[in-house]
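Here the complex is missing one protein chain, while the rest keep their positions.
Labels A and B are assigned to the chains in the order they are written; within every chain, residues are numbered from 1.
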Amino acid sequence: MSEAAGPALAWTAAETADPRTIAERLAARGVSLAVEEVTLLAELLGRPPTWPEAVLFGIQWSEHCSYKSTRHLLGRLPTRAPQVILGPGEDAGVVALPAPCDDLVLVLAHESHNHPSQVLPVEGAATGIGGIVRDVGCMGAEVVGVLDALRFGDPRHGVHVRDVARGVVEGIAAYGNALGVPNLGGDVAFDGRFDENCLVNVMAVGLAPRDGLLRSRVPAGPGPWVFVLVGKPTDESGLGGAAFASDELGGGDRRGAVQLPDPFLKRVLHVANAEAFRRVRERRIPAGFKDLGAGGLGCATSELASAGGRGAEITLERLHRVERPLPPEALLCAETQERYCWVVPEDFAEELLGLYNREFALGEVHPGAGASVVGRARDDGRYRVLWRGEAIVDCAVEAITSARRVRRAAQRRAPERGSPPRGQECRAHAALLTLLSSFALGSREYLYRHYDSEVQGRTWLRPGEGDAAVLRAHPARPTGIALAVGGNAWWCAADPELGARHAVAEAARNVACVGARPWALTDCLNFGRPEDPEVMGDLEVTLEGLAVAAEALGSLAVRGEPLPFVSGNVSLYNQTGERAVPPAPVVMCAGVLREAAGAVGLALARVGDFLVLVGEPRDELGGSAYLREVLREAPGRPPSLDLRREARLQELAVAAAEGRWVRAAHDVSEGGLAVAVAEMMLASPPERGLGADVDLTVLETEGPLALFSERPGIVFAVSAERAPRLFQAARERSLLAWPIGATSGQARLRVRLPAETVEWTRAELASAAARPLARLWNEELR
Amino acid sequence: MSGERDGGAVAQAWIALLAEDPEAASALAVARRTLAAGRGLGGLRRLRLLELAGRLPERARIETLLHESTQFYNPHKERCQVRLAAEEPVPLAAGERLVLVVERGGLRRGAAERWWLQQTGERIEVHEGIVWALRFADGADAERGAAELAELKDAAHGLFCNPHAQEYRLSGAEPPLPWLPRGRESTTRRRS
Partner (left out) sequence: MSSGRVAIVQFPGVNCEAETLRACTRVGLAAELFAWTRSPAELRAYQAYVLPGGFSWQDRVRAGALAAKDPLLETLAEEAAARGKPVLGICNGAQVLVEAGLVPGGGAVELALARNRMPGRSGYYARWIHVRVESSPCVFTRTLAPGSVLPLPVAHAEGRFTCRRATRLRALLAGGQVPLRYATAAGEPARGFPENPNGSGEAAAAVCDARGLVLALMPHPERAQDLGQLARAVPGEWGARREQASERGEASAAAGPGLEIFAGLAAHLRDA
């Protein structure tokens, strides 16, 4: 490209000498390039960029796409294990399943959609679901479930906090329900530190034939290969969305950067994609496939080309698009939702277009939607974009896709200690009701009843029924898939390293409680500004904590191997002004059950069943909801965690489920034993009128510790005949086990403590637990 | 006709999509293809109509409040025109026939009302309806066509309002203000 005759450049060669002015000028037009990146880009191209190039590189070099501040730290996470087929790097991770489902693979992805959800909650959260579903779908998988981990502000802190919470739930429901992918739960927390920056983490799970995985690259072979864009007509929506996610909130009106999701079109696209998958598999047509997310067509095609060791030539006139005129950088980089890109042999393109345009009539479903051939692969590694006869992007494809790295200073901080609780009298009766009626611990039923968790007919254990959701992998085979989320917001805030260990342990323990072997992990790291050394310090220790825990907890899948992280995401700049969110890793664990039919729920089921606590002694109140919600003290450091014992505890839970010894199992987490037993009781059908008689004097500790300590443990409900096996299994694994009571036929919870016996009716517990979310949706709280 | 109702003022917010509306496009295609009265249809648009009733500030402030909140419309994909008196214009073309459709008993936007109260200290009512703007080809009997398309009677007659769950009102391109029936039900916001 000659400078004399070529397209207009974003700045002149002479202006490169003053990169700061250039960076400011670009920022004013919505392109985020750091000062040193202005210089770097001009050096890389050997000239100043064209405007579309500046936009493209601005997005590719954003934190969202490049992980430039964190990539070097992410190497700390264990990502290899025998079951891993594809680790982090593409849109989703892939793991093998055991026989009889070894012809299938499990596809997992995890993303955040925090900034957009704060600005426009309904559309932002819906787009989050739409994006994560594409990440899994583009591997050639059928998407079989989504989960979400939500961190909202304190609902008493203002109408916008409440609007965000209600809007996010509405958006998730509107998108997921219409798309026909079951919502399998997740978690939600409320904390004033998220008032101005909510977190919306979304996870998706898919199943694909093992030999039918699609990769995001131009296939090997002579081709000729063409790029086929399918889906919604390109518009200008979300232009700069990735740069937006890497920008802190607090600027002007950022609503313009939110994309507009369309689950209906996506549904039809997925039905059409499934047919396309079938044809390329059956006829062994080599193909590459990728979703369009941040950076739109430019990022997708350059990455497809680069991953295949090729280049690409894209002709922007060929895109199907909205009727109004669009500038070339919008055609290239807009984040219009509901689009995918194929790379197929030229002689298959005609048939592929017919499939989308005629058989599935995309244009009738959404005005202007369809499929079009937009370019071809080049063998010389150049990435060229043509517009009105000019090459408006012309560079080596590696220049676009090779990783940027930024060194950031990191400073580690001392974990919070917290003061030991002042010897306040424990009013046990009121304390449990306070906990159950708090936003932290109240029932999530009001929320998840907005979601369809049963569409597709695979769901075996729904949100609220067990510690993890369970799907059947195949209707004619027993194998089950379990999914659960971990990441206690207060614990990670007080001690990021220990909090991160707990996040992995809790997610894996939840999976083990239903009887599944922890199989793979995904994560999203939600943090503040990386320029802040404390934020980087928190990130470092968080990764250390995640890694250490994952290394310790993989043996139930393959003995001696770590539990691998197969996909993940880093979300930075969750910050408004000086106010950053606390370090907030969210971990998802996928587990595998030998038999979905044996999945263990959390509900009490039979009068006379013993209740058995297995786990750590009740000797710490650190980090507890009791300190925070009842005594209103700083909760301080999370409870200690012995990862070797944790591994044995999870092994016991899986053995108990696989041997069908236990009828219910529930993780002791927030709120301690009292909340755990109350939840087991409330999960049983009210018509059955079941209750629990519990004697905590066996724990040989004071009332508050016995009731509310959050040290790890599991409560099992087990028949009298099988209880000895459970105790023996605990002994064999050097685990402590206490018989703490039995299921009763009276609808009440009765707890004997050293100093008193306390009793709650089922109705009062149920109404306390139902209160917080019903109020959030119906009242303005103070 | 004035914008007064029960001592307070009424403001209408007419909200239309910026981009092409797939819902209107589908409805138009179906009406033309399958309904006798629809054959004369030349165009169809869908607008959301909100009515704010109570003690209201001046126009500029109303416009700012509607724009700031996520409760009323999304400025990235919709435009909003505020109308304070029946003499004021609406975002409609001359000759368009209007079919207003509301839930039986009306539809209140509880969350929007609470947001308004929080922001302004004023307790207002926010009502919502859908307005279909029908443009008939020259020579078609627009008034009769609109009436026929409005009420669903059977597979071959009517579309916009199922009278068992909804009610409708007809108008030319200068609709009354207020126009929405006063409702009893309250609900949180719905998808727009």
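The criterion applied here is as follows: a residue touches a chain if its C-beta (ideal position, glycine included) is under 8 Å from a C-beta of that chain, and two chains touch if they have at least 3 such contacts.
Quantities reported herein were computed from a predicted structural model and do not represent experimental measurements.
Screening A:A125, A:L461 or A:L556 against the full complex identifies A:L461 as the residue touching the chain left out. Residue B:E103 is the one among B:E20, B:E103 or B:E174 that touches the chain not shown.
Considering the whole complex, the residue from A:E534, A:E595 or A:E780 that touches the absent chain is A:E595. For the chain left out of this panel, the touching residue among B:A112, B:A133, B:L159 or B:L177 is B:L159. Among the residues A:L73, A:V365, A:A399 or A:V511, only A:V365 touches the chain that is left out of the figure.
Within the set B:V10, B:L35 or B:L65, the residue that contacts the chain not displayed is B:L35. Seen across the whole complex, the unshown chain contacts chain A at 170, 173, 177-180, 263-264, 267-268, 271, 358-361, 364-365, 446, 449-457, 459-462, 465-466, 472, 475, 478, 595-598, 601, 603, 605, 660, 683-688, 774, 777-778. Within the complete assembly, residues 22-23, 26-27, 30, 33-35, 103-104, 152-155, 158-160, 162-166, 185, 187-188, 190 of chain B touch the chain that is not shown.
The definition used in the following text is that only the chains that are shown with their structure count from here on.
Annotation: 38 Å between the Cα-based centres of chain A and chain B. Those residues of chain B whose C-beta lies close enough to touch chain A in the complex are 19-20, 22, 25, 29, 70-71, 74-77, 110-111, 114-115, 117-119, 188-189, 191. Interface residues of chain A facing chain B in the complex, by the touch rule stated above, are 120-123, 158-159, 163, 166-167, 170, 174, 235, 237, 253, 255-256, 258, 260, 262, 322-323, 364-368, 777-778, 780.
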